[in-house]
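Right, I'll just put the structure down here and ask away after.
All protein chains but one are shown in place.
== chain A ==
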Amino acid sequence: MISIKDIEKMKINEIKNKYPFSISFFQNNNLHLEGYEEITFEQYFNHFTEEEIEEWAIDVEKLKADFIVYINEMLEFLGISEDDNIDSLTIVAGKNKNGEKENFEKLTIHKSEIVSIVGPTGSGKSRLLADIEWAANKDTPTERIILINGKIPDKKWRFSSSNKLVAQLSQNMNFVMDLTVREFIELHAKSRMVEDEQEIIKRIIDAANHLAGEQFDLDTPITSLSGGQSRALMIADTAILSRSPIVLIDEIENAGIDRKKALKLLVNEEKIVLMATHDPILALMADKRIVIKNGGIDKVIETNSEEKEMLIELEKMDAVISKLRANLRKGEILKK
């Protein structure tokens, strides 16, 4: 743990060199460092005039205290790696909306495993996802318990902004930033503090193009990507760049991406994949499916061999439809 004592005598330049990520703290707080590189941290924060403090709404004491918290959290974040590996997620039964115990004891999902979630709208899917995100410990309305690696997880998963248990791929996948694909991935990589930015960018664009029907490059503005390309980019980005070990997917419908490859990518990146879907192909691709009814888990069904055989048939049908779709797009006349 770094304390104020450790840095107040350090020069701004030394701090920048020792903790490169601290630059974003200064930038985001509108603290300009040009010309102040050679003065100490303490001198820097003392140099503001009364007028500047009022004018720019600067709270020196709070900034200093925040800086220490920031540095420590970032150092902790950078230190988290191997020892924090997540191998399994366990859901321990709680109760449904009527207060009855859920119809299972506990369900453990391992890394690289896919579980689908089915059930009508309003049946309690969001609650289940929220329970996992919050790492519930009998303290949510369902009274479920979420275990990580078989143990009650550290509370840090709840509150840390850089260290979330769950990444969510939602149905609406729009971009609101006005950036190129390269700038977009760079920005995300910076917030994750990855070292080999260029390599990560290449991996993500390659993976995204592998999933997307139509190819795109790094100079394409993200707002001009098609629906399928956006989805492909987002799935690739989440698989490769997100730190969250669990990925929740909300209905990726068949909009121009190869769903099978998408799931494979996530699984290859050692994610635990939970997917809400009513598409039979996706549901059967999962090893198990959770049936939700009345706010509770009603059943956990293992995909059996008959269903796996059906999946092969369904995929054939899907391939036929995909081909027809591609032909339509090319302006061809469809034949029997």
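The definition used in the following text is that contacts are C-beta pairs under 8 Å (C-beta built on N, C-alpha and C of every residue); 3 or more make two chains touch, one makes a residue touch a chain; residues count from 1.
Definition applied: contacts and distances are computed from a predicted model.
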Chain not present in the shown complex, as UniProt names it (candidates "EutN/CcmL family microcompartment protein", "CobW/HypB/UreG nucleotide-binding domain-containing protein", "Glycine cleavage system H protein" or "3-isopropylmalate dehydratase large subunit"): "CobW/HypB/UreG nucleotide-binding domain-containing protein"
Omitted-chain contact residue, chosen from A:L107, A:A130 or A:L218: A:A130
Touching the absent chain when the full complex is considered, from A:T40, A:S88, A:N103 or A:S162: A:S162
Absent-chain contact - pick from A:E8, A:E42, A:E73 or A:D287: A:E73
Contact partner of the left-out chain, one of A:F25, A:F48 or A:F104: A:F25
Contact set of chain A toward the excluded chain (per top definition): 24-25, 27-30, 54, 57, 59, 62, 65-67, 69-70, 73, 126, 129-130, 133-134, 139-141, 158-159, 161-162, 164, 167-177, 184-185, 187-188, 191-192, 230, 234, 237-238, 241-242
